[in-house]
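Removed from the display is one protein chain of the complex; every other protein chain stays in position.
Our next item is chain A:
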Amino acid sequence: LQRSGSKHASTPADNYYLARRRTLQVVVSSLLTEAGFESAEKAAVETLTEMLQSYISEIGRSAKSYCEHTARTQPTLSDIVVTLVEMGFNVETLPAYAKRSQRMVITAPPVTNQPVTPKALTAGQNKPHPSHIPSHFPEFPDPHTYIKTPTYREPVSDYQVLREKAASQRRDVERALTRFMAKTGETQSLFKDDVSTFPLIAARPFTVPYLTALLPSELEMQQMEETDSSEQDDQTDTENLPLHMSTDDSGPEKENASVLQQNTSLSGSRNGEENMIDNPYLRPVKKPKIRRKK
């Protein structure tokens, strides 16, 4: 269980261990002095220290085993006597030895080396142990360990601020879009001199203005077909309805049909307006002609 000659920074447990080992060395030295030696080889002292440590450990282990062998937990004098006898130690001579060596100077004061974190470094109250943790476990670290700061800010949820933001965003978007259309298409300016300050999207007059109203584009044709089909479905529905309902509903049905027709005409006119602006991004998609080689 000993660490041989490590030059790394020793833990408090190592300090504990080394302090006691040094004490044993001092004890061995004092015993040698008592025996009559003036000096000793370092290797010899180390040998005796190692022997002393292992002797004490062996007595402890063996006494513990004897004690547990008789179904006890606390060792008594008998256990130790039996242990010493087993290790070849003459127990009878022990009192004589004790009396003899009473003249020996009692050296080697006990070592009090308890590692404690200095008070200056601890900050605040440590969290106490919850009930399921035994008390001999180390304590929790200082409370600043658990501090966490979120790296995001909470979004603003004030109604007024949000409405203002939404309105300003919408205005900015509209402005940007119209400027974009003015930059990409033709423009007319209100002022004679300054062309670029307030560009207005040019209103391109057609030679035959009503032509686009009369001739719808392909896209509008598709839309009209869809609306026609939906119209026809509605008309069939309206025709079917009187079979089940009373004749009083015929008036509103006709109104519905006329409203539908007006809607299609309105959509057609709106499409004409878009055609007049002729924004390249609003033109219909031109698909390339695929020639199939047979």
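What we mean here is this: contacts are C-beta pairs under 8 Å (C-beta built on N, C-alpha and C of every residue); 3 or more make two chains touch, one makes a residue touch a chain; residues count from 1.
The criterion applied here is as follows: contacts and distances are computed from a predicted model.
Trainee: Assign the chain not included in the display its UniProt protein name, restricting the answer to "AP complex subunit sigma", "TAF10 factor", "AP-1 complex subunit gamma" or "LLGL scribble cell polarity complex component 1".
Mentor: Missing chain, per its UniProt entry: "TAF10 factor".
Trainee: Would you mind spotting which of A:47, A:145 or A:169 touches the chain that isn't drawn?
Mentor: A:47
Trainee: Quick one: which of A:37, A:180 or A:206 touches the chain that's been left out?
Mentor: Final answer for the missing-chain contact: A:37.
Trainee: For the chain left out of this view, which of A:60, A:143, A:209 or A:284 touches it?
Mentor: Answer from the full complex: A:60 touches the omitted chain.
Trainee: Identify the residues of chain A touching the omitted chain, counting contacts across the whole complex.
Mentor: Residue positions of chain A that touch the missing chain: 1, 16, 20, 23-24, 27-28, 30-32, 34-41, 43-45, 47-48, 51-53, 55-61, 63-64, 74-78, 80-82, 84-86, 88-95, 97-98, 101-102, 104, 106-111.
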